[in-house]
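Step one of this worksheet: look at the structure below.
Every protein chain except one is present and positioned as in the full complex.
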Amino acid sequence: MTLIEGLYTEGAPIADTAAPDGPIAEKWTKHQFDNQLVNPANRRKLDVIIVGTGLAGASAGATLGEAGYNVKSFCYQDSPRRAHSIAAQGGINAAKNYKGDGDSIYRLFYDTVKGGDYRSRETNVYRLAEVSADIIDQCVAQGVPFAREYGGLLDNRSFGGVQVSRTFYARGQTGQQLLIGAYQALERQIGAGTVKMYARHEMLELIVVDGKARGIIARDMVTGEIETHLADAVVLASGGYGNVYFLSTNAMGCNVTANWRAHRKGAYFANPCYTQIHPTCIPVSGDHQSKLTLMSESLRNDGRIWVPKRREDCEKDPREIPEEDRDYYLERIYPAFGNLVPRDIASRQAKNMCDEGRGVGPKVGDFRRGVYLDFKDAIGRLGEDAVRAKYGNLFDMYKQITGEDPYQVPMRIYPAVHYTMGGLWVDYDLQATIPGLFVTGEANFSDHGANRLGASALMQGLADGYFVLPNTIRNYLADGPYEPIDVTHPAVVEAQDAVESRVTELLGINGERSVDSFHKELGHIMWEYCGMERSEEGLRKAIDLIRSLREEFWRNVRVLGAADTLNQSLEKAGRVADFLELGELMCIDALHRRESCGGHFRAESQTEDGEALRHDDEFLYVGAWEWGGDDGNPILHKETLEYEFIELKQRSYK
Amino acid sequence: MATVVRASETAGRRSSTVLIVATSTIAAGKRPKTRSILLKTVMAVTGLIFVGFILAHMYGNLMIFAGKEDFNEYAHHLREFGTPMLPYAGFLWVMRITLVVSLVLHAGSAFALWHRAGQARTTQYLARKGQWATFVKRSMRWGGVALLIFVVFHILHFTTNTIQIGGDYDNPADRLVASFGEWWAVLIYLFAVAALGMHLLHGIWSAGMTLGLNTSLDAAERLRLAAILVAVVVVVGFALPPVAILLGLIP
Partner (left out) sequence: MKLTLKIWRQNGPDDKGGAVTYPIDGVSEDMSFLEMLDVLNEELIAKGEEPVAFDSDCREGICGMCGVMINGEAHGPERVATCQLHMRSFRDGDEIVIEPWRADAFPVIKDLCVDRGSFDRIIQAGGYISANTGSAPDAHATPVPKNDADRAFMAAECIGCGACVAACPNGSASLFLGAKITHLGEFPQGQPERDARVMSMTAQHDHEGFGGCTNLGECSRACPKGIPLNVISQMNGDLLRSLRHQS
């Protein structure tokens, strides 16, 4: 069956997610028991490749190493400690109920499913909530310096609009501290010889032999050598792909390559269009901008968001605009939640204000892209010192970047791409549709549905790496060691050749345009048409634009330098080439999902007063896409979502 | 060109001269040298022994203000100290040996650290901001060498009476007064005392750091004050006698 004029075809639905039967609270325990064990003496004989050393990858590497498997770990940075997880600021959720405010595994489960706008899989989310408490214990034992109260016990805060205080934090550097904990555990295993680390190595291809994932091709980014690494199982923990938008809060090197290469080899890519746009980022200041900086969401607890009522006022000094000429639009439209509405709503409304011509700050293109986040009232109410104590480091960071003092002048903020809920499709075992390929952390699509709650990505990364994957992968490894293969195997040769010829091709085009210029243009298309608000017309246009941009890329890109040294242009070129394919799939996914849900807002699917409208009757499924070949169309496989334990409701924040 | 590496094998990438390894495991076979921190500890302990001696020595020198007799009496007393348990001048020799051993250890460690620092950065920066630390580093090292030279000169001068300034006298007090009648002798001594002050200013702070005494911002402040105090006392205490003699304040 062909839909939307031949953009994709629909394949067989996904029947099995490998989740065990039984009451939801017992599934995980039962599953761990049912999964086969691997004899400690045999573990040494089993090789596992882990791509990525973020929370998801480092924790898995450390745990599998401790267990005695032979682990090879890869990351593109110069040290595993630099994975992008390090940038997370706010905190990590866990159902510890240390505050005695009525939190529980069930409540965290419920909040996560609801926050994801009923587009996530109940079984996985319940398990996530279940192991969340163990994460905190593990991290504390490693010496992660969480915030503490005077009594010496851990402090919690409430985060992302939930009613309970379940977020553990380490000032504004939670991700850093958690990652350093996992990194140290990983380094301990490297020292012990169970894990072999390959830093400055980029995975460029997946090796699939007889239908099973058996290794990767990686490029040593220092010498340029193309290396083959074989194993019994491959784990991808390569993070999110928000950089398809060029400007995002992600690190410069975040990419989709590992995932995309696996997708091209047969792994399904689920819900690629689900992206989260974060409302409180520092706005773009010009076209030289390379990335956007997130300001913690906690600022919305005390800051008030507004734009001038009249367009003429937009150029004025904000301090000279009197109260009656200001539009505190979130407080006006959503009196119950005010400035604390969920991320997607806050983001979309900011965009609406700017599109109306009421944005503030410098003009970038035809519009001013910024709204005020004003602390004047908070400073008046609490005093400058109290505000400094709470947000001082964020204010300093803002000042460092913009040169403006937020104690005097209101901050300017604008939404930016922040997180990708989509990713490779995995079952309950975190196994992709290629046996032996496991995917963890932000790289998989699993637990957040159409929208992720604040402080839940860190939780998921560590849950996957410390507790889930080690207990599911063993079931697969217990059937190993798998048949030995060597470099002469046709599948291996084919993968090597593919990588080498791609490198040669990129270096040989020698066209007119730099890699960055293509990336920027792609990002622009994605942001414009597949960003906060998507429409049928826009998405169609985007698909055409991306196709011709991709065609031009392979004809006109200029990659200088050689293959056998550190070559950052070459690295970027490979990543952008994959983004150019992913972008199209994202648009097709967005186009086919004719509903608004979570972070995905379809212009054609809204209520009379402009709020998101979900269509559970038609779209209560995970859209998992199969690669249709270079000349074919992607094939959609639906995994129907069943809600046994939670009742579906429309969100309303009015 | 492809290489196959199974996880059970090891692989580090290397180029011909510089080892560039993607996070390798700790290289086996290399033995750690004496830890730099231990060298530092030796310097700190010996340095503090010097400080003790210096303070006592300064007190002794100040006796000149009580009169030549008292000063000579003091010098004599030094030699009798500990008798009859120790032979005549026994205490002095114990002290001298301690000082010499300390000096060898102190200077030896200083040169070892100096050498290691040179090895740690064989390519220099093109641009270098004028730094206080660079100045301190140089003044400690060259200042230390200057002190070493001075001490040799000083012993030849006062202790062995090999170098005679302003005439040959057989008692210390007269030698002192005669020597410091010469302005250039005073200058040499003042210069040495200034070098000593500089050395102590950083040295005492540094010894505190090395011995683990700086554990908070308050402790850092206390340490800094102590260093300044000792340095000032030492400089003033040593500078007084020669200056006073040159000005003819001591008959």
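Letters A and B name the chains as they come in the text, with residue numbers starting at 1 for each one.
Quick note on the criterion: contacts are C-beta pairs under 8 Å (C-beta built on N, C-alpha and C of every residue); 3 or more make two chains touch, one makes a residue touch a chain.
Predicted, not measured: the structure shown is a model, and the values here were computed from it.
Student: Of the residues listed, A:Gly151, A:Pro322, A:Pro335 or A:Pro484, which one is in contact with the missing chain?
Tutor: Of all options in A:Gly151, A:Pro322, A:Pro335 or A:Pro484, contact with the hidden chain holds for A:Gly151.
Student: Out of A:Ile401, A:Val493 or A:Leu648, which residue would touch the omitted chain in the full complex?
Tutor: Checking the options A:Ile401, A:Val493 or A:Leu648, the one contacting the hidden chain is A:Ile401.
Student: From the listed residues B:Leu39, B:Met58, B:Leu147 or B:Ile245, report the one that touches the chain absent from this view.
Tutor: Reading the full complex, the residue touching the unseen chain is B:Leu39.
Student: Write down which of B:Lys68, B:Lys137 or B:His154 is the residue touching the left-out chain.
Tutor: Of the listed residues, the one touching the omitted chain is B:Lys137.
Student: Touching the missing chain, which residues of chain B?
Tutor: That gives, for chain B, the contact residues 15-27, 30-33, 35-41, 113, 116-117, 119-129, 131, 133-134, 136-137, 140, 202, 205-206, 208-217, 219-220.
Student: State which residues belonging to chain A touch the missing partner chain.
Tutor: Touching the chain left out of view, chain A contributes residues 59, 62-63, 66, 77-82, 84, 86-87, 96, 98, 134, 136-143, 145-154, 170-171, 173, 176-177, 180, 183-185, 187-188, 190-191, 197, 199, 222, 251-253, 285-286, 288-291, 293-294, 397, 400-403, 466-467, 470, 514, 516-517, 558, 560-561, 565-566, 568-569.
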